[in-house]
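The structure appears right after this line, and notes come after that.
All protein chains but one are shown in place.
Then we have chain A:
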Amino acid sequence: MSDRISPVEGPGDWVKSERQHERERLRRSHGRRSASIATVSTVVFLVLVVWGVTSSPGWPRVAATFLDGEEFVHALPDVLSGFVLNIKMFLITEVLVLAVGLLVALARGIRTPAFFPIRALATLYTDIFRGVPTILLILLVGFGLPALRLQGIPTDLATLGIIALTLSYGAYVAEVFRSGIESIHPSQVAAARSLGLSHAKTMRFVVLPQATRRVVPPLLNDFVSLQKDTALVAVIGPLEALRMAQIHVAHSFKYSPYLASALLFLLLTIPLARFTDHLAARTRRRRGA
């Protein structure tokens, strides 16, 4: 349909000029200098840090209690079996949080007058559960819910922990979803509505698919945080990694079990954090920034 104009005859093949060779040589030598400066300053920094820590007056005692290899190996199997419970709690909470967050975010966008109570409730929910410290919420749910002695209320400590974490993180994730929904340009809604799509169908087919893609990096960030916050559930007593480590510490007065559980958490959170960075970088590239 369009008549494309054929490209203009160029000056022939490119032969790199002497000037360009010289420029590239200078850039290479500059790059080499930057790399050596970075290496030297890193080594100096590390030496200073290690020297500063090990020459502190309490270092021998810290080394004896935290870096006890024998106790570390002794506690590791128990801490590891506790950590399996952390992973279970994390996986279940994650799914629940996504559902709660999305529903609450959608509820806050409802404009139908009859559903005003739902909208008000959703707003109240995010206000309250984002405002209460997670550890307090775990204590309240963990000791408060069973005390009601209602039929069907779970008494399993890990389950109560999952409920508390879901309430807390659901509020955060709802806000993430809501900001994603609001970031979709109004012209997209106008285009959908002008085609005759209802509000609900506009949400479902046009707004949510775009919003969800946009909020994946911040969502993963919240999940990194959720992974380690499963350790907070230790305060109500289920035998997860931190609780297991505490038990060992109470027996031996060596703190290396804490170090063991810290390492296990890092093994889980660092890969997810790197993956989040990777996704964020990919999104930036796609937007052509």
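Keep this in mind: a residue touches a chain if its C-beta (ideal position, glycine included) is under 8 Å from a C-beta of that chain, and two chains touch if they have at least 3 such contacts; residues count from 1.
Here is the rule we go by: contacts and distances are computed from a predicted model.
Visitor: Leaving aside the chains you can see, what is the UniProt protein name of the one that's missing? Options: "Polar amino acid transport system ATP-binding protein", "Acyl-CoA dehydrogenase", "Spore germination protein KA" or "Oxidoreductase".
Guide: The missing chain's protein name, per its UniProt entry, is "Polar amino acid transport system ATP-binding protein".
Visitor: Can you work out which residue in A:143, A:205 or A:253 touches the chain that's missing from view?
Guide: A:205
Visitor: Kindly state which of the options A:74, A:88, A:119 or A:193 is in contact with the chain not pictured.
Guide: A:193
Visitor: If the hidden chain were put back, which residues of chain A would touch it?
Guide: Where chain A meets the chain not shown: residues 1-2, 187-188, 190-198, 201, 205-206, 209-210, 213.
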